[in-house]
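One structure coming up, written as structure tokens, with questions to follow.
Note that one protein chain is taken out, while the other chains of the complex remain in position.
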Amino acid sequence: MPVAYTPAEIAAIVGAQRTLGHTEAKVGDIASLAAAQPGDLSFLGNAKYRSQVPASRASVLLLPPDYPGEPGPDQVFLFVDHPSVALARLCSRIEQQLWPKPPPGIHPSAVVAATARIDPTASVGPLCVVEDAATIGPGTVLDASVCVGRGARLGEGCWVMPGCLVGSYCELGRRVRLQPGVIIGSDGFGYEFVQGRHEKVPQIGIVVIGDDVEIGANSTLDRARFSRTVVGEGTKIDNLVQVAHNVVIGRHCILCAQVGISGSTTVEDYVILGGQTGVGGHITIGKGSKAGGQTGISADVPPGSYLNGTPAIPYMLERRLQILHQRLPDLFKRVEALERRAE
Amino acid sequence: MPVAYTPAEIAAIVGAQRTLGHTEAKVGDIASLAAAQPGDLSFLGNAKYRSQVPASRASVLLLPPDYPGEPGPDQVFLFVDHPSVALARLCSRIEQQLWPKPPPGIHPSAVVAATARIDPTASVGPLCVVEDAATIGPGTVLDASVCVGRGARLGEGCWVMPGCLVGSYCELGRRVRLQPGVIIGSDGFGYEFVQGRHEKVPQIGIVVIGDDVEIGANSTLDRARFSRTVVGEGTKIDNLVQVAHNVVIGRHCILCAQVGISGSTTVEDYVILGGQTGVGGHITIGKGSKAGGQTGISADVPPGSYLNGTPAIPYMLERRLQILHQRLPDLFKRVEALERRAE
Partner (left out) sequence: MPVAYTPAEIAAIVGAQRTLGHTEAKVGDIASLAAAQPGDLSFLGNAKYRSQVPASRASVLLLPPDYPGEPGPDQVFLFVDHPSVALARLCSRIEQQLWPKPPPGIHPSAVVAATARIDPTASVGPLCVVEDAATIGPGTVLDASVCVGRGARLGEGCWVMPGCLVGSYCELGRRVRLQPGVIIGSDGFGYEFVQGRHEKVPQIGIVVIGDDVEIGANSTLDRARFSRTVVGEGTKIDNLVQVAHNVVIGRHCILCAQVGISGSTTVEDYVILGGQTGVGGHITIGKGSKAGGQTGISADVPPGSYLNGTPAIPYMLERRLQILHQRLPDLFKRVEALERRAE
């Protein structure tokens, strides 16, 4: 962490009620109670780690008001109502320092079409390309080497990180955050098999991303065959996720890394899919459903389901079947014994 | 869809035999019969949806000649021999309008080596890099921010989308389409374990991509250790697919998203691999074989197989085993009952 704070600065940022102890150290990193070294800040976010506080080597500790112990030499206790909330406040401050918002305007090395509409408060980074009639909203930031296709529309307050593509005619809402290398609007994967060859089906739809969506590094979202591929407001997508054409993802979903969703499937609001889960095409995953890692879903899922396994079945049943599966050697022996007896 | 057509324009494009009804609407989107709104075009591509036509709110409908109904007010029926074919024709027209071919020539911001040979009818987009002795064929289009390595050769009529890399000495045939972020010619993953360390094995081969191949966004194809990694004519590869060094993929295959193929494996013609399928190294998947999603293939597969599961077994057997697997709780109870009786 290339920034450092005195304990007094941290006390001010987190609004500490009370301070105990003294250190000359400036805090340059954050670590768990057990891992912290001198020069680090740590925190008691969960009461079950309370016994780790006395042995922690952290220079500064965020603690709840009722914590009874005493700091070591060269150590400072800062008492706050909610250490986790206090830490988040500190981290936000650090984040702003580490990633200061670039000044508005278009970097001279960017290639921006004359017909593009860039809000004067937006920032277009070095070596970006913005094509004809694209729109970049107020306060939106394009980091280095971002491509925005013809007619694409980015709303207010978006942050598009290096190497992303927002394909032609695709739309981002407000405060959308694209991690590096995201591809929005690659062609859907559609072919017709004609006389021994796969003939391409034109993919002329778009991708529409709702407000407050975040998408992880190198994930890919295909444009619709026609109409829209949709990601609903507040949904968060991790790295290396594949979203096929005409998929409709609801609001406030969580898609963990390397999930793949096949074409024309609907994922309703508040769904959570574990890492490497695969979802077949033309199905619906009901509201609030969850799937564990590596689940394979190929049929409709009712709302509120909790699934695991391939094919996906209820999580508790899957766990029970796994246990029975591992007892198969015993079962075979028992059946053999019964057969011997029956002879 | 940022284009709009009058019903008369659409009738001309699709070659309608007959027109019925009237609307002032211009058509700006395409949707299914059930989803269509006023201002949309829809179509009856499959007779089983015939009952949905009367309730469809589409402004313009493509229908077969024998469809007996009447349009609503502010609705137009266009009668064509094959509504699906007519729709494809319309979509192709829309595609050309949405993505007009860029003019030939080299964008002034591109960095092109003096020894590169760019056909005068080719188009090199903004911020591309073309290295020494690379060849770009007639009519080939490089979108923005494409890198073409030293000595790479791209044939006629290719379309390379933003952010792709065609690595040094690699070869694309004719009409190859690379979706955004594709990496052709990363190093194969080869090491020798020597004295506790993994020593790199040089990867000096190339990747050769046949005519009419399409490769999906952010997929990666490694160069051979020596000789060639090959993708045969007409094969289509979806997003986030991994093809390792010295893999040979035949003609007219389909690799769905997130498939991974390990080194030196051969995939024969007309093979179809479902999403997230993993294929081991040094094996052969016989001609025309299919695998469902998330299959794990680690041994040779005879031609014409249809597989699923990990390890991969015949699809119908896998389905049967899945059913029996879910009946394990019952089976354990039945064996217990037999044991009690036998006591």
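Each chain gets a letter, A and B, in the order it is written, and its residues are counted from 1.
Methods note: a contact is a pair of C-beta atoms (placed from the backbone, for glycine too) under 8 Å apart; a residue touches a chain by one contact, two chains touch by 3 or more.
Everything numeric here is computed off the predicted structure, so don't read it as measured data.
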item	value
Option touching the unshown chain, where B:Val129, B:Leu154 or B:Leu307 are the choices	B:Val129
Contact partner of the left-out chain, one of B:Gly137, B:Gly173, B:Gly250 or B:Gly278	B:Gly278
Sole contact to the chain not displayed, among A:Pro7, A:Pro162 or A:Gly188	A:Pro162
Contact set of chain A toward the excluded chain (per top definition)	1-2, 29-31, 35, 88, 91-92, 94-95, 98-99, 107, 109, 125-127, 143-145, 161-163, 177, 179-181, 212, 214, 216-218, 234, 236, 238-240, 252, 254, 256-258, 275-276, 293-294, 322, 325-326, 328-329, 331-332, 335, 338-339, 342
Residues of chain B in contact with the chain not shown	111, 127, 129, 131, 145, 147, 149-151, 163, 165, 167-169, 181, 183, 186-187, 189, 191, 196-198, 200-202, 204-206, 218, 220, 222, 226-227, 240, 242, 244, 258, 260, 262, 276, 278, 280, 294, 296, 298, 310-311, 313, 317, 320-321, 324-325, 327, 331, 334-335, 338, 341-342
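In this section, only the chains that are shown with their structure count from here on.
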item	value
Between chain A and chain B, centroid-to-centroid distance (C-alpha), Å	26
